[in-house]
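One chain of protein is taken out of this complex; the other chains stay put.
When the chains are written out, they are named A, B and C in that same order, and each has its own residue count from 1.
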Amino acid sequence: MDKKPLIVLNFKTYAESMGEKAVIMAKYCEEVSKDSGVEIIACPQIPDIFRVAGSVKIPVFAQHIDAAGSGSYTGHITADCVKSAGAAGTLINHSERRLLLADIDSALLSAKKTGLATIVCTNNIAVTSAAAALSPDYVAIEPPELIGSGIPVSKANPDIVRGSVSAVKKFNPHVKVLCGAGISTGDDVAAALELGAVGVLLASGVIKAKDPKAALFDLVKNI
Amino acid sequence: MDKKPLIVLNFKTYAESMGEKAVIMAKYCEEVSKDSGVEIIACPQIPDIFRVAGSVKIPVFAQHIDAAGSGSYTGHITADCVKSAGAAGTLINHSERRLLLADIDSALLSAKKTGLATIVCTNNIAVTSAAAALSPDYVAIEPPELIGSGIPVSKANPDIVRGSVSAVKKFNPHVKVLCGAGISTGDDVAAALELGAVGVLLASGVIKAKDPKAALFDLVKNI
Amino acid sequence: MDKKPLIVLNFKTYAESMGEKAVIMAKYCEEVSKDSGVEIIACPQIPDIFRVAGSVKIPVFAQHIDAAGSGSYTGHITADCVKSAGAAGTLINHSERRLLLADIDSALLSAKKTGLATIVCTNNIAVTSAAAALSPDYVAIEPPELIGSGIPVSKANPDIVRGSVSAVKKFNPHVKVLCGAGISTGDDVAAALELGAVGVLLASGVIKAKDPKAALFDLVKNI
Partner (left out) sequence: MDKKPLIVLNFKTYAESMGEKAVIMAKYCEEVSKDSGVEIIACPQIPDIFRVAGSVKIPVFAQHIDAAGSGSYTGHITADCVKSAGAAGTLINHSERRLLLADIDSALLSAKKTGLATIVCTNNIAVTSAAAALSPDYVAIEPPELIGSGIPVSKANPDIVRGSVSAVKKFNPHVKVLCGAGISTGDDVAAALELGAVGVLLASGVIKAKDPKAALFDLVKNI
């Protein structure tokens, strides 16, 4: 492998990665990233961004932003505010937090204007094509039925990854493809890269592992 | 003009085009269509589809379908049921009834499976591109700020129509472009066609007109 | 039992009760109602209301209405339109089609103004209290985990029914309580009435039965 993959770790709302534990989890990511040279991005809960971003040097991404910007909005998560709290990017349209098509577009525009990197999550090849047309930095293909399953998409449905890579090439070659759902080992990462992805998006495989740091080290073992 | 345009009339939830008045409005559409040779599609409220479709020979479209199909769902509008009620197609993602990206994809798949024609509404060029990637029969570009304004998009923002036509050519040339928002006269229709659209989507320009039949005749006057 | 119960049959989006099959199912309801003297309400899919209401004399209810009324709305289900299509009432806030609190209130106001009877679905005692405060004709308590389970709420969780009946008495004694989720036999109906409900809301127990008419007759056997 001549290029190092990107690993994006979604902390979800798991108790194991909240508050001070979010800081500890992010420090594991930082340690493994430094040791392996692999870029690891931490995605803590939104109220945890500030303290996590203040404690580590790896990039911290928000799990979600809304379409709303600055103004007369209440409870919305704006690109500007997560950026100001220390985020370098954001997930958008995770399968657990899906957005209206027009709001994905608005959220992407806000993120770009503010300088946040963007990962739009998708659930099949057609939706990957549509997302690519909106020019995020990354799409992350995650068949919802495999999320949290422990069965890597690269094994269960390699065609959806290959198809997503092809679709993106056709619709918008500047967009890069991440592969999510069921990823938990270094072999899953290697398989994802062989299918054309540039990295992985994962959550429970690390956060729910008995030894999250060991799980992170396993992810980068082939690199 | 060598090809006749398509006119899609959204009845919205206006009192002027509900129940028996929906049947009368659809008969106006039928008369003008027969007289002019222009295809006119009537989009009554969903509970009115059955009686409208049973009263006219022009195509009747639903204003919306949900992503849900047959099964344990309550209150959802399925492709199968509107088809069975007599609809030949459906609007999807109208700016007043926006959908999640993944649900637009699911709704399109259901519609195709059942044999419904599909028009996905969009609000700007990027969203038009994304919608085109999902392969509906039509996209209808309607800048929300112009809906119901009486100011035709073809005058207020011709670039958004041209840009949508170009985007569709690039992303999916099988998709045809309709032009909506602010359309009310035959001149607006002509302008839309000159910009590359194959027809128009309109509502208040006809439904709220003092004489809806005359307004329909005006729409086709240049053809 | 000195008072006859109310039976509300939700057709959901089941293929077994769609289109012409919705008419047949409603005719079964009518036959059993006439034979037993028990009021049975049919809730077909929204596009089926017109043809079902035109074919039977029992009350037909919509499965859902939106908060939106007549006006510049697209794809919304208004109280006025379902009434005009023949509905005598409507479910609101079914657990498969939950609404914003403010929209339940708006939908109830529209329904009352138009003369539709209203059944607000709820999922626990607190939500029943809140719904009762909005003064619908009925609340239907349906713990979501029991819907479609075949385990009647009257057996699985009699306290939620008793508690709902008490809560309604306290907050708004004009509201009547229906009992839903898992109901499929006449014994379930009897148990519901003993707990203080005035009737039941059910779906799969009849619609998915091998012989729906026999299932309906069983529901009224103890009356």
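Brief remarks follow.
Here is the rule we use: contacts are C-beta pairs under 8 Å (C-beta built on N, C-alpha and C of every residue); 3 or more make two chains touch, one makes a residue touch a chain.
Just so we're clear, the structure is a prediction, and the values are computed from it rather than from any experiment.
For the omitted chain, the shown partners it touches in the full complex are A, C. Here one chain is not drawn; of A:I7, A:V56, A:I147 or A:V206, the residue touching it is A:I147. When the missing chain is restored to the complex, the residue among C:A42, C:L99, C:C179 or C:A203 that touches it is C:L99.
Checked against the hidden chain, the listed residues A:T78, A:S106 or A:N157 yield one contact partner: A:T78. Remark: the omitted chain is touched by one listed residue; of C:M18, C:V32, C:V60 or C:V127 this is C:V127.
If you put the missing chain back, the residues of subunit A touching it would be 10, 12-15, 18-20, 45-51, 62-64, 68-78, 80-82, 84-85, 87, 91, 94-97, 147-148, 203-204. Residues of subunit C that touch the chain left out of view are 93, 95, 98-105, 122-124, 126-127, 129-135, 171.
Keep this in mind: only the chains that are shown with their structure count from here on.
Between subunit A and subunit C, the least number of touch steps comes to 2.
At the interface between subunit A and subunit B, over half of the residue numbers involved are used by both copies, so each side presents largely the same positions. Central chain assignment: B. Criterion: smallest distance from chain C-alpha mean to the mean of all protein C-alpha atoms. Taking each chain's centre as the mean of its C-alpha atoms, the one that lies farthest from the centre of subunit A is C. Remark: subunit B and subunit C have CA centroids separated by 34 Å (rounded to whole angstrom). Distance from the subunit A centre to the subunit B centre is 37 Å, each centre being the mean of its Cα atoms. The set of subunit A residues that touch two or more partner chains is empty.
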